[in-house]
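The structure that follows is given in the form of structure tokens.
Entry: subunit A
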Amino acid sequence: MSELALSARGLMKSFGAVVAARDVNIEIPVGQRVSLIGSNGAGKTTFVNMVTGYLRPDAGTIHFDGRDIVGLGPRRITRLGVARSFQIPQLALDMTALDNMLVAAACAEGEPSFWQPARSPARRSRAMALLERFALAEHAQRRVAELPGGVRKLLDIAMALTGRPKLLLLDEPTSGVSVQEKFPMMDTIVGALAGESVTVLFVEHDMEIVTRYADRVVAFYSGEIIADDPPEAVLADEQVRRYVTGDAVRAEA
Partner candidate 1 sequence: MHATTVRTVLAGGLVVALLLAAGLAMPDWLLFLATMAISHGVVSLGVVVMMRAGVVSFGQGFVFAAGGYAAALVANQWGVGDALLLLLAGGVAAVVLSLPFAPLLARYRGIFFAMLTLAISMVLYGILLKSVALGGSDGFNVGRPTLFGASIDGRANFVLYGIAVVVVGLLAIATRIYGDSVRGLVSLAIRENELRVEYLGASVRRAIAANYLIAAFLGGVGGALTLLALGHIDPMFSYWTTSGEFVFVAILAGHHSVLAVFVASFIVEVVRSFSNLYFPSTWQLAMGVFLLVVIRFLPRGLGSLWADRRPRAAPAVEAVAMKEAVR
Partner candidate 2 sequence: MKRTWRIPKPGAIAIAAAIGLAAHAPAQAQETFRIGVVSFLSGQAAESFGIPAVNAAKLLVETFNAGQAPAPYDKKGFGGMTIEAIYVDEAGGATKQVQELKNLYDREKVDAVLGYVSSGDCLAVAPAAEEMKRFLILFDCGTPRIFEERSYEYVFRTASHAAMDNVSLGRYLKANNIPVETINYINQDYAWGHDSQKDFELTMKQLYPEAKTQQDLRPKFGAGQYGTEISALLSRPATITHSSLWGGDLQAFILQAAPRGVMKRSQLVLSAADHVLPGLGDKMPDGVILGARGAYGLMSPESPLNDWWFSLYEKRYDVYPVQAAYRMAQAMLGLKQAAEKAMADNGGRKPNSEQLAAALKGSQWQSPGGLIRMVNGNGHQAIQETAIGRTKYNPEKKRVDLVDIMRFPAECVNPPPDMKSEDWINSGFKGAKC
């Protein structure tokens, strides 16, 4: 078995009475593209938040690159090579798309320089290149506040990718995107990722997306993993049908 990008063991997390993670165990080899599914409140985003250091698990370990990252904050974890996108894109609304990308590049520098110009031609072209990979070049000079939701989602992911992460977590990349847009959008994302040797973990409700883009699917139900196999197998799974997809579809509708 190839080396692991991420391995979580015995993760526990509960908010008061609500259990968001009960003994979660996952091992993700480098380069795999894994989809996390499950109805709302099943524990997908909680898992993402624990991996990215937003939440601290009550118990259990999370190893990234063979290093235990439990207790590290988002910043430290990001610096180790874990990047994420957000369900609600987290952008600088009052800046242009290009500036957002430049911000991402600036932050990626760790101790940013006090005098090197942030908008130097070199940086701009690097940022533009990435924007083009996400088909965002035309929006480069527009203020984010004026951009449509789908474009914001892509920008959000493009920024996450700027730091050349080893592991990328996408929180519902297609949520709030129209049915016609979602496949082109996923194609754009996958296309953009093609070049990188990055392990991808994406939370998704839409089973068509999952079957088409995931190598492997992990199904959550009330904080527990109820299935962890290739898409077909998982979607065929009895429990999954009962607890996830069925509900999920209705929940989405």
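Basis for inclusion: all candidates are chains of the complex that A comes from, given by their letters.
Going forward, a contact is a pair of C-beta atoms (placed from the backbone, for glycine too) under 8 Å apart; a residue touches a chain by one contact, two chains touch by 3 or more; residues count from 1.
Quantities reported herein were computed from a predicted structural model and do not represent experimental measurements.
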From 1 or 2, the one in contact with subunit A within this complex: 1
Residues of subunit A touching candidate 1 in their complex? 52, 73-75, 78-79, 83-84, 86, 88, 90-96, 99-100, 102-104, 106-110, 112-120, 143, 145, 159-160, 162-163
